[in-house]
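Missing here: one protein chain of the complex. Every other protein chain is in place.
Labels run A, B and C following the written order; every chain starts at residue 1.
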Amino acid sequence: MTRTPSTPHRLHLFSDAVFAVLITVLVLDLRPPAEHSFSALLSLWPTGVSYAVSYLFIAIVWANHHHLMSFAQTSTPRLVWANFAHLFTVSLVPFSTAWVADSRLAASPVSFYAAIFFLVDATYLVLYWEALDRPKLGDPAMRHVVRTRSWVTLALFAAATVVALFAPAVGMALIVFCLLLYIKPEPRLTAPEN
Amino acid sequence: MTRTPSTPHRLHLFSDAVFAVLITVLVLDLRPPAEHSFSALLSLWPTGVSYAVSYLFIAIVWANHHHLMSFAQTSTPRLVWANFAHLFTVSLVPFSTAWVADSRLAASPVSFYAAIFFLVDATYLVLYWEALDRPKLGDPAMRHVVRTRSWVTLALFAAATVVALFAPAVGMALIVFCLLLYIKPEPRLTAPEN
Amino acid sequence: MTRTPSTPHRLHLFSDAVFAVLITVLVLDLRPPAEHSFSALLSLWPTGVSYAVSYLFIAIVWANHHHLMSFAQTSTPRLVWANFAHLFTVSLVPFSTAWVADSRLAASPVSFYAAIFFLVDATYLVLYWEALDRPKLGDPAMRHVVRTRSWVTLALFAAATVVALFAPAVGMALIVFCLLLYIKPEPRLTAPEN
Partner (left out) sequence: MTRTPSTPHRLHLFSDAVFAVLITVLVLDLRPPAEHSFSALLSLWPTGVSYAVSYLFIAIVWANHHHLMSFAQTSTPRLVWANFAHLFTVSLVPFSTAWVADSRLAASPVSFYAAIFFLVDATYLVLYWEALDRPKLGDPAMRHVVRTRSWVTLALFAAATVVALFAPAVGMALIVFCLLLYIKPEPRLTAPEN
């Protein structure tokens, strides 16, 4: 039976297109102000802040996805479904961003926003497990470092979900702090290649 | 005449981009509630349920499309048009999803939703025929298994279309049951490769 | 200077993504009816008809673009800009489709719709000239056949633009007739390959 080998190429194509649409769907919620002055524009700051944070988040998720998938050699059904679960949680980011912006950073929306970030991180751990941990790719010590960092950020997003209910600004600050931790995708895993 | 061979690569590119946009266009119908409380969020459950079912459906359709197209070696006009017919039916999913959500699972919208799923399945059978059956790819016994399953789910979607007119919840349950049958893309066809 | 050769690969990537978004942006104009009955759905027929015609049109444009670009070996600036002009005219299809649907096939919108189809065809001719005619690719007799067909459909779209002002239904019928002529992308050019 002739058949092109099931490389994860189309999985990359599809995932990249989904990330690209999600990061730009965020833009659709940026509606210009009705008045034509800079002060009217400045009053849209909650939308601006949540757009920037969500853009940064999806960029980080893409960079980590990109890094993780560069290890995957075959497109197994388990990997495909872990990837769909991960993309599903990312797809909820624009919706929760719009709610945060609409409410101008109210308690429930920011808590929900943090919960979505928690779910994105959790499904990333599953994807990481399928792509790297199960096939035992990479150095065990390095995998341990990656896992530790993931559990720490997972705990921080969980904390942000609870804290936001009482102090939404603190919850938002916690989220931004987590993102800064994650900007560099698994640095030590890439190091031995050079 | 120099010309790059007509591989189905651009057919994959285009189809993946269409699937990616359709699965994220669904997200645009997720509008945040006007109030900033979790109870307002919970009252959106019909939107949530139809979003999740439609996401799962498009994910399954993509996984099967991905699997099917990995057998296609050349991009014939017949394959291109079967693919366009298939994508056309999939493109109606967001519209019918929004109607189901708006109506909070009323009879006509759920019946229409099941009819769209029927058409997606029917055009998938045509695509399967063009990609696998006509060029006689794969083991005949396996192709028989695949065809049988497709006809069974086709009959179930037809039943859901009729049943939903009288009992929309039962129709929806039938749809979800069909999806669970389809999660693994043609398992026995992939088996002999290992 | 090390540099990956300027193949038209990214031109394909970008064009396919634009086509994919345009064909699905059409879907966003399919808003579900406010009532939850099949009669309410049927009253949306002008939207349905214009969606189906526009989908078919973009599918044909993609198939011809796909065929044409398979001849292009290098991504010259002229080819890039001819392609951008072509995509610009295609990008006006959803807007004009929405106007036709809103007006339920009134005179001016259908005439404008035909004019957009004329422009898409005209920019296709430019792209064809850049990709095939200037580098003298393919058999001259075949190029003559392709050019003749393009000029005929161009004349028919021009006629539809004028006729629609007086009889929109006749203009729409002319458009659909042209599309049927174009479904098979340049059949004789592909023939010698087999």
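The rule is simple: contacts are C-beta pairs under 8 Å (C-beta built on N, C-alpha and C of every residue); 3 or more make two chains touch, one makes a residue touch a chain.
On a predicted model such as this, the values are computed, not experimentally measured, just so you know.
Engineer: Can you work out which residue in C:L30, C:A63, C:A98 or C:L119 touches the chain that's missing from view?
Structural biologist: C:A98
Engineer: By the contact criterion defined above, which parts of subunit C meet the unshown chain? Give residue numbers in ascending order.
Structural biologist: 1-4, 6, 10-11, 13-14, 17-18, 20-22, 25, 28, 75, 77, 80-81, 84, 87-88, 91-92, 94-96, 98-99, 102-103, 106-109, 112
Engineer: In the full complex, which residues of subunit A touch the absent chain?
Structural biologist: Subunit A touches the missing chain through residues 12-13, 16-17, 19-21, 23-24, 26-28, 30-34, 36-38, 41, 55, 59, 62-63, 66, 70-71, 73, 137-139, 183-185, 190, 192-193.
Going forward, only the chains that are shown with their structure count from here on.
Engineer: At the interface of subunit B with subunit C, does the proportion of residue numbers present on both copies reach over half, so same, or stay under half, so different?
Structural biologist: Mostly different residues form this interface, as fewer than half of the numbers used are common to both chains.
Engineer: What is the distance, in whole Å, between the centres of subunit B and subunit C, each centre taken as the mean of its C-alpha atoms?
Structural biologist: Each chain reduced to its C-alpha mean, subunit B and subunit C end up 26 Å apart.
Engineer: Approximately how many whole Å separate the CA-defined centres of subunit A and subunit C?
Structural biologist: Each chain reduced to its C-alpha mean, subunit A and subunit C end up 37 Å apart.
Engineer: Subunit A: which residues touch two or more other chains?
Structural biologist: 17, 20-21
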